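Report on the structure given below.
Only one protein chain is missing from this complex, and each of the others stays in its spot.
Note that the chains are named A, B and C in the order they appear, and that numbering of residues resets to 1 at the start of each chain.
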Amino acid sequence: MGELSVSSAAFSAVPIHKPVKKQIQFVEDKQEFSRFPTKAGRRSLSRSISQSSTDSYSSAASYTDSSDDETSPRDKTQLNSKGTSDFCVKNIKQAEFGRREIEIAEQDMSALISLRKRAQGEKPLAGAKIVGCTHITAQTAVLIETLVALGAQCRWTACNIYSTQNEVAAALSEIGVAVFAWKGESEDDFWWCIDKCVNMEGWQPNMILDDGGDLTHWVYKKYPNVFKKIRGIVEESVTGVHRLYQLSKAGKLCVPAMNVNDSVTKQKFDNLYCCRESILDGLKRTTDVMFGGKQVVVCGYGEVGKGCTAALKAMGSIVYVTEIDPICALQACMDGFRVVKLNEVIRQVDVIITCTGNKNVVTRDQLDRMKNGSIVCNMGHSNTEIDVASLRTPELTWERVRSQVDHVIWPDGKRVILLAEGRLLNLSCSTVPTFVLSITATTQALALIELYNAPEGRYKQDVYLLPKKMGDASVVIYTPSPTRNRGLMAAFTQN
Amino acid sequence: MGELSVSSAAFSAVPIHKPVKKQIQFVEDKQEFSRFPTKAGRRSLSRSISQSSTDSYSSAASYTDSSDDETSPRDKTQLNSKGTSDFCVKNIKQAEFGRREIEIAEQDMSALISLRKRAQGEKPLAGAKIVGCTHITAQTAVLIETLVALGAQCRWTACNIYSTQNEVAAALSEIGVAVFAWKGESEDDFWWCIDKCVNMEGWQPNMILDDGGDLTHWVYKKYPNVFKKIRGIVEESVTGVHRLYQLSKAGKLCVPAMNVNDSVTKQKFDNLYCCRESILDGLKRTTDVMFGGKQVVVCGYGEVGKGCTAALKAMGSIVYVTEIDPICALQACMDGFRVVKLNEVIRQVDVIITCTGNKNVVTRDQLDRMKNGSIVCNMGHSNTEIDVASLRTPELTWERVRSQVDHVIWPDGKRVILLAEGRLLNLSCSTVPTFVLSITATTQALALIELYNAPEGRYKQDVYLLPKKMGDASVVIYTPSPTRNRGLMAAFTQN
Amino acid sequence: MGELSVSSAAFSAVPIHKPVKKQIQFVEDKQEFSRFPTKAGRRSLSRSISQSSTDSYSSAASYTDSSDDETSPRDKTQLNSKGTSDFCVKNIKQAEFGRREIEIAEQDMSALISLRKRAQGEKPLAGAKIVGCTHITAQTAVLIETLVALGAQCRWTACNIYSTQNEVAAALSEIGVAVFAWKGESEDDFWWCIDKCVNMEGWQPNMILDDGGDLTHWVYKKYPNVFKKIRGIVEESVTGVHRLYQLSKAGKLCVPAMNVNDSVTKQKFDNLYCCRESILDGLKRTTDVMFGGKQVVVCGYGEVGKGCTAALKAMGSIVYVTEIDPICALQACMDGFRVVKLNEVIRQVDVIITCTGNKNVVTRDQLDRMKNGSIVCNMGHSNTEIDVASLRTPELTWERVRSQVDHVIWPDGKRVILLAEGRLLNLSCSTVPTFVLSITATTQALALIELYNAPEGRYKQDVYLLPKKMGDASVVIYTPSPTRNRGLMAAFTQN
Partner (left out) sequence: MGELSVSSAAFSAVPIHKPVKKQIQFVEDKQEFSRFPTKAGRRSLSRSISQSSTDSYSSAASYTDSSDDETSPRDKTQLNSKGTSDFCVKNIKQAEFGRREIEIAEQDMSALISLRKRAQGEKPLAGAKIVGCTHITAQTAVLIETLVALGAQCRWTACNIYSTQNEVAAALSEIGVAVFAWKGESEDDFWWCIDKCVNMEGWQPNMILDDGGDLTHWVYKKYPNVFKKIRGIVEESVTGVHRLYQLSKAGKLCVPAMNVNDSVTKQKFDNLYCCRESILDGLKRTTDVMFGGKQVVVCGYGEVGKGCTAALKAMGSIVYVTEIDPICALQACMDGFRVVKLNEVIRQVDVIITCTGNKNVVTRDQLDRMKNGSIVCNMGHSNTEIDVASLRTPELTWERVRSQVDHVIWPDGKRVILLAEGRLLNLSCSTVPTFVLSITATTQALALIELYNAPEGRYKQDVYLLPKKMGDASVVIYTPSPTRNRGLMAAFTQN
């Protein structure tokens, strides 16, 4: 796979606020990788966004991992308690730990549990053979076990070499799901695992669930014949969807595909609702700053900016907004925020938060004028909004004071607190609530059901959006919790 | 008026939350006037929605009106102080009062004033001969005087037989604008006024500004040749826009037209921002109810519902939402509102507010179960959301306790307080802030400038939306006030 | 009235945000009436604060009044439908109108209605002969009728020469309460009415309910022997309470008195909760201003300031606070408001609201620097916070554009919009919600019950605060509505 290249810098191409991230990049992305050569290597890798985004789920794992031997899972033979060995995980003995994490996750994924219960009788996925490539976390496990409950057979691999929760992989393997994934795979491991999922004697997948497009890519390259049996692809990521549209344009898409990334609900959740909570969480965990009375400028008043400003305003911060789009600016204004140019407030603010999706929103010149002790962080796109590179000059001293927290010190002693080196704060220093992941996972399950059961001809060899109302079942997606908000469910069936 | 195609169907299409309303009622609507015969006559007419929507602007007018003679303006000859008589208004002597109202309005229409200043030098409307048919209020006067300042000649008439502020019409006539309009026109007067605007010897319009389509309709019917010189039509209302699209479909539209109704900004303002304020204003003016601690159910969580709930929540009400669209329901839920079925809370709520756009959202059965002293009102569509007709039965007693406030009394003494007989509360019992009208008026002015100055061929014989960015000038639309929010202006020119 | 010790000093002590106001003006205040001679006479009088504060309740009254003859009620003989003539009101025939207003008021006075029901069986006021002197409004009528329902006999007069709702007075008289009051009493009438209440052959009061202390004062001066039978005085106003404490200090208080003005609840309601709503209402009714996006400075962050800022922030205004008390300033800061000096923002704000309780918070110099179209108003103390006097100079033009709204015009054309001539906006241009008045009225009723039924010796000749818990009954005070918030009631009896 010489044409492939892995690097942490690849993150710069990832979508705004996508909580889960693909990592393997193909040739055409390569030029991005050498951008910050000095930051490569082990340390840079271990600070990858994806790992951070799942850190909190895997706290249990971290200590078990540390006591693990260094043998590659590929070199071990493990059996689950039923005597099966059709899986490859770090340590099958961690299954019990993993089960606990899955149970925790189930608590806040009632939409999926509800779907499980509703569709369990009719087994709408009976006969489905799903090969999946996603992050392997407790939340994904709830999805996989739901698919199994609905009748599917599943083989699963990881879409990211760092994000696997080993104990969850073990728990899935323990109940008989063929999982091939562990935390810290090499690039070679990565493709080996994918191959093991697809290339199974006597078992041929008829559905693909992909996150990033690597699995789809692999099947295209290696096993094009498999597509003859495939009823559809469900793709969750921006990157993967982008690839599918390219295939479609090129006339090479040979099965229907469902784009579950671009639903209104997902967008609202990943941006507005999620960021409203994670801006507070991210700032608090890294700096313990008190929000009340602080002056904050939020750059950009899109969905992310709206979430951030709402949260900080509610906590008693004095919030300014910068915005160049006149309609968004007017919204900010009508929502009670002073719309300013960054330069007007740069000397007085305590916190700068970027969420514009643009580059160099905060320049070195502006960083020079920030006051001592002020915090700068990014909730927007990639790691380009703050000109962090400009801070890597000899006259400035960097002090890593905590994980994800650097003090950049000016010659006169002024410190600016830079979070996550300008990468996405919400991914680096906060967690994605299970409930949000539940929205995505339920959508994925519904998309699989829809594609698998669609009468022939309903879907062509094209990329589709999930229909807003997909029979009775679809309302489940939008239900935070049937028991939690009884009225909501009722409302849906009101007419 | 047999040659007119205007019908009640057009009327039932009237937009939700359009602050200004067309009023000519045709045969099948006539019964509305006679519906409550005891309340008929002059007084009943003077309680029309449109009048109410402008009541607050014309408080001065009301007393001058009362002292007016009953002679029809058409039978009077009046001269303004310059000796001109090319106008027809109630009483030219009210000009001074009107000037004052215009000056008040100017205070909160800085976008228009700003446009006036910016474009005054270049006179972008030099040579424009605009015939207009809109509500004639202080805010419209600021628009008209802006058009004049930019170089246009204007002839103007009213789009509604009740909504004219007589003293404003006088003030415009006094400075030489040819206004033909007064409050309380007959239907015959209405068309006579339109005709006087268009049919002027030695003066032929080259631009039309319409609100409702009656003027356009008249020109089509009576003076089709005029269209040879017309460079474009600017239409502001849903009804008028609807008619234009119909003409366009039928291939009968012979000039370009600009739809200024469907801009994002206008929608946000007419619904979210406006209703956020007018729900409080409307309830307070009619009932003096204290919001704190009251239980309120808001039916519908679209833009209007979002505005109403946000305002009431902020005032300390306990707010429930009913919603049948799952995405809107989820938004309500994530915004902290309990989503319920109306029946779950009908017995306990103090206030019901409908904003669904549907019919019979509150049924007689539900009204029967409301508690004593509860308030029911409509912020949504037309007057159909509350089944008011079902309350007009012998066993229930109606008491008109104040203007726009009825107590409907059940046999057991229970009272339900019905506002505006179920018509739109925001139009009947509140006012549209000048600032909101300013948004619309500025858009209209920009659309006129754009159409008048467009190079030939840019616009075909079709209906267009105003381009989001229309050169430098367009940002003016979105500026609440250059001096008010200095930063905002700056932000627009940031890049 | 040389024998009266009442003076303007007592008047200047008038409470901040007391919704009801005493009005008898004595010698040294008389100049107030002649201060603006052009505005004097009937009209100026009819613009009194108190009238305004009750305007909305008496809309029905206003037109009936206008058709009234000019005969003084003292010169008329009227009989109610039962043939009684022991009352003196404007027109007994308005009783039916008044009954309607009372019924409206009852809708939002459930605490009182609840007390009525709970205590009706035991008649805790059986034998009580109460003489009362309060504003006579629909809300007071609900109180009086509650007292009657609990067993009391009542004679009533007005504490203010302008605030009486004639039709309510008629309605009370119609059911047999001896009311002596009408709107527009002369000073002589005022004392005549009080005397008629007290000085009744064969009927001697044993309880006093006073608002302002005039009734108490009259009994002291004219009928000191009456105090032998009086079991207690309940006083509601700051002024009256002040007088009682003075009597007490001087050793002249000869019966127990209950201060119902200084309860926590009353303070919270009159200030925080009430102003939170009335600032929006007052601004909207007078100026129709849109709140969203406006820059507002609130001077003072006490309870009133907290209410005003919370409301405006919620409506999307950008709010600044000035505050000299460090703890209040810190609270403002932690609540998310920029604490500034007025001069820092004077040139940019759209609205100034004073609520400091101090004098000359906004000076002429600052008014000179306000921008065109800005609004200035007072929610704080009396009419002294804005230096209105400084605006009455020849170079400035005043234009009364609406009731309670003046444009003050600078030589360069700049207009500043002054509301209520700097008097209290909430009293002049808004209404006090019935629910708030219900809190006070219920407290008064409970205080009467407590004093009337107290075992001898429990209360000395001193001024008391109502005990926080007064047996079971007291919780009623604090209950917005038993049915409205079922849980609340439950909570009170939880332990």
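Assorted remarks:
The working rule: a contact is a pair of C-beta atoms (placed from the backbone, for glycine too) under 8 Å apart; a residue touches a chain by one contact, two chains touch by 3 or more.
Nothing here was measured: the structure is a model prediction, and the numbers come from that model.
Only one of the listed residues, A:Lys196, A:Arg276 or A:Arg423, touches the absent chain: A:Arg276. Of the options A:Thr71, A:Ser85, A:Gln120 or A:Ser403, the residue whose C-beta touches the omitted chain is A:Ser403. Here the missing chain is touched by one residue of A:Thr84, A:Ser248, A:Gln295 or A:Thr363, and it is A:Gln295. By the touch criterion stated above, the residues of subunit B touching the omitted chain are 292-293, 295, 313, 315-319, 330, 333-338. Hidden from this view is one chain, which touches subunit A at 56-57, 59-60, 100-101, 103-104, 106-108, 110, 273-274, 276-277, 280-281, 284-285, 288-295, 310-311, 314-316, 318, 348, 350, 371-373, 399, 401-403, 407, 415, 417, 430-431, 433-436, 480-481, 483-486. Not every partner is drawn; the one left out touches subunit C at residues 264-265, 268, 273, 320, 322-324, 326-327, 329-331, 333-334, 338-341, 344, 468-469, 474-475, 477-480, 485, 487-488, 490-492, 494-495.
Simple rule for what comes next: only the chains that are shown with their structure count from here on.
Chains B-C form the pair with the most C-beta pairs in contact. The most central chain, judged by the distance from its Cα centroid to the centroid of all protein Cα atoms shown, is B.
With each centre defined as the average position of its C-alpha atoms, the distance from subunit A to subunit C rounds to 59 Å. A straight line joining the Cα centres of subunit B and subunit C is 37 Å long.
Computed centre separation for the pair subunit A/subunit B is 46 angstrom, with centres defined by C-alpha atoms.
Listed for subunit C are residues 292-293, 295, 315-316, 318, each touching two or more other chains.
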